[in-house]
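With one protein chain held back, the other chains of the complex are shown just where they sit.
A and B label the chains in the order they appear, each numbered from 1.
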Amino acid sequence: MFGYVSRRVLSAIPIALIAVTACFFILRLAPGGPFDGERALPPVTLANLRAHYNLDLPLIQQYFLYVGRLLQGDFGPSMVYNDFTVAQMLWIGLPFTLMLGFSAFIIGTIVGLVAGALSAVNQNKLPDYILVMLVMVGLVVPNFLMAAVLQLVFGVYLDWFPAGGWQNGSIAHLVLPVTVLVLPHAGRTARLMRGSMIEVLGTNYIRTAKAKGLGQRLILARHAIKPALLPVVSYLGPGLSYLLTGSLIVEQVFALPGIGKYFISAALNRDYGLVLGTTILYMFIILAVNLLVDIIYAWLDPKVRYH
Amino acid sequence: MKLTQTLTAVATAGMLSLLMSSAASAVTLNMMNGSEPGSIDPHQASGDWENRIIGDYLEGLMAEDANAEAIPGQAESYEISEDGLVYTFKLRDGVQWSDGTPVTAGDFVFAFQRLFNPATASDYAYLQFPIKNGSEIAEGAITDFNELGVKAIDDKTVEITLEGPTPFFLQALTHYTAYPVPKHVIDKVGDQWTQVGNIVSNGPYTPTEWTPGSYIKSVKSETYWDAANVQIDEVNYFVQDDLAAALSRYRAGEYDILVDIPSDQAEWIKTNLPGQDYFAPFLGVYYYVINQEKQPFDNVEVRKALSMAINRDVIGPDVLGTGEVPAYGWVPPGTANYEGVEPYQPEWIGLSYEERVAEAKTIMEGLGYTASSPLTLQLKYNTNDNHQRIAVAIASMWEQIGVKAELFNSETAVHYDALRAGDFEVGRAGWLLDYSDPSNTLDLLRQGIAQDGATNWGNNYGRYSNDEFEALVDQATTEQDLAARAKLLGDAEKIAMDEVGAIPIYWYIAQNVVSPKVTGFVSNASDIHRTRWLSKSE
Partner (left out) sequence: MAGLTGKDAVLTEYAKKLETLDAPKGRSLTQDATRRLVRNTAAVISIGVVIAIVLFAFVGPYFLPWTYDKIDWSGIRKPPNFEAGHFAGTDQNGRDMLARIMQGTQMSLIVAGVATLVSVIIGVVYGAIAGYFGGKVDAVMMRFVDIMYALPYILFVIILVVIFGRNPVLLFVGIGCLEWLTMARIVRGQTLSIKEREFVEAARASGASSWAIIFRHIVPNLTGPVVIYATLTVPEIILTESFLSYLGLGVQEPQTSLGTLISFGAPVAETLPWMLIGPAVVLVSLLLCLTYIGDGLRDALDPKDR
């Protein structure tokens, strides 16, 4: 087990390095630079700025300088947000992104599992149709649209929840943004759960259990749920990654801090350091989540061996 | 470990602020402030959203009143020499930083030296170039900072010497580039001085919390010299890029002031939030630049036809729905130091729109451009709802005169990169005046400066060039008599506009929305509203 985990962790390092390299060079291909604002900078100022951020060095030298610093845990300065280093920005934004992502993940998974299971048990009956319809709507409505609608209805007309912001960290501020994130995640989970549950309910051992006269609840609880969970669990890794990376629109609409928002503004402003920093952090999170899911999967499915 | 600490800190801060807001009934102003501040260091800032924060925590020798006119700030009085070259400021008694350290003349000298220091690479240092040797130091030609025209006569007296008489200099001193910075803090912590915990203020407020991407909170500073007259206890400057969401939050009572509105909502706001709309002209021009190094745009007639065919009367009221005023000249109406100059009007102003189109069409046909063989050009703009609408409308107007405009939008950085590189035919630009003086917009059309074998055109993206215009503007910089100076600049404006050096489209309108709870908000030409003049009732 320990060997398995450490092998996985070690193999993540070259992946991360390749991605950082790709990202570093791809970004420089993009037109525009961090200092192309609305107003022209005097050439002297521009030269000073470029020298300050080492942008005047040959690209390859900049790359080694960056990687060298990175290996020492230094993400470098932000070129657009002068008052913070990239590491400082990430440390401030990360808790918000994680809080948002994880609360949506937990709620969405539970809602999705329950909805999917209910739907499967009532296959091709009215509750199934209604649930499938709801799930699909959750899946296909773009989240910026959902966010705007919820904001208007629950924030302005009904005035039940704050329409945005996170000024005092209260739960109420979380309700709308988390809901926007929960819907598609619950939809995806429910869709999978329904499929795999229907399949499990059709297998021979469930039929046998039914024939033995066991009650439906007992059959579900004891025999159906665990095998039906398998495909869902293998989805949870990517699912959580989507939530964490997908929160950027929610952060934008609800004016929440968070690394997704920093990433967008950094990419649009060509803040090279911050783009790389957020990408690395996201990658790290995704790798960690995938590892965690694999371990859970192995625990659920005894057929999987650590090889 | 560190994560849990941060989470705990967030939670604690949340609870504390909840407690605070419920216990003491502090008056809090919630301001939707647009983008994330890039920096609140006055030497690094570049946007109005940064200015709103900086101007509340730092105060220069001169400050703005509610109308954004220059009034004494940290200085109690000033004297100007006969020749208009030497300004002597006396600091108020007892002005101090929020940590109790006195504000001295040395802080100002330090601040100006830091502003011009090439290592600081301040974007806006050029605004203070009227100061003697300022530009030379910024360009690295002079390395001895003591040669700068800012001197401390004693702890209480600042003497500023200028290159030439500058009628708008007092107004220029209200700009954040002229604010003092705390030498004693910067000496200790360097560039980290603007971080909460290090930062000190000499203005009415002190920043106490900063969550990037969310908000900055400033609380009233008791050490400010006029603290007794400051009504609002705390200000939250919220980061909010999504304007539709901003209006929703305003309506939900979460914001007291909006500094911008979503397009298409102006009518709705006027109807449904009566008395809360503060839409007023302010000094700025929205314009299109034409690349005059490319064929056939070097031809004045082509530029004139393009300008004539734009129906400016429908853009503000109909396309944008906000009612921006059509612009035909280059200096916004209401600009100071421009008294006695008639607003510029092109010779074709008297024609109806149909007549203008007919004439423009004739011009273009004369050059061989017709509907069947149109002049094809690329119209570039930076991504934004309003810019897009205007571009779509103008492209359709130009279609009538045999011009086919392809639209191309890109992010701000890419757009301005292309404009500066001359990689465009027609491009969108805008200019908000840094200070109220005609030279601030006319400088946009000045010739490029030869540098390292290339010409640096600065903000003159269209590369307009006219020696007569150049001579008039140069002459104006040394002219001491304000009326004569205005005349020279007025003549210059006429030359540039007759030649359509750029196509002005409309004068900007400030689009503030202010809650009825807030009093003291005055629409003004600079669109600067310092919190110290506001008050709020619950």
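Here is the rule we use: a contact is a pair of C-beta atoms (placed from the backbone, for glycine too) under 8 Å apart; a residue touches a chain by one contact, two chains touch by 3 or more.
Since the structure is predicted, the reported quantities are computational estimates derived from the model, not experimental observations.
Trainee: Going by the contact rule already stated, which one of A:I26, A:I60, A:L126 or A:A211 would touch the omitted chain in the full complex?
Mentor: Answer from the full complex: A:I26 touches the omitted chain.
Trainee: Among A:G187, A:G258 or A:G273, which residue is in contact with the omitted chain in the full complex?
Mentor: The one listed residue touching the chain not shown is A:G187.
Trainee: Pick out which of A:L55, A:M79, A:L152 or A:A224 touches the chain that's been left out of the picture.
Mentor: Final answer for the missing-chain contact: A:L152.
Trainee: Among the options B:E136, B:E163, B:D233 or B:D264, which residue touches the chain absent from this view?
Mentor: Answer from the full complex: B:D264 touches the omitted chain.
Trainee: For chain B, which residues reach the chain that was dropped from this view?
Mentor: Residues 243-244, 262-265, 267-268, 314, 318-319, 321, 383-385, 388-389, 391-393, 395-396, 407-411, 414 of chain B touch the chain absent from view.
Trainee: Which parts of chain A are in contact with the chain that was left out?
Mentor: Residues in contact with the chain left out: 12, 15, 18-19, 23, 26-27, 29-31, 136-137, 139-145, 148-149, 152, 184, 187-189, 191-192, 195-196, 231, 234-235, 238-239, 241-242, 245-246, 248-249, 263-264, 267-268, 275, 278-279, 282-283, 286-287, 290.
Please note the rule applied: only the chains that are shown with their structure count from here on.
Trainee: Note which residues of chain A are touching chain B in the complex, please.
Mentor: For this pair, the touching residues of chain A are 30-34, 36-46, 48-49, 52, 80-84, 89, 91-96, 98-99, 147-148, 151-152, 155-156, 159, 162-170, 251-258, 261-262, 265, 268-270.
Trainee: Which stretch or stretches of chain B touch chain A in the complex?
Mentor: 2-3, 6-7, 10-11, 13-15, 17-18, 21, 35-41, 44, 46, 118-123, 125-126, 138-140, 191, 194-195, 211-215, 236, 238-242, 244-246, 248-249, 251-252, 254, 410-418, 420, 430, 451-452, 456-459
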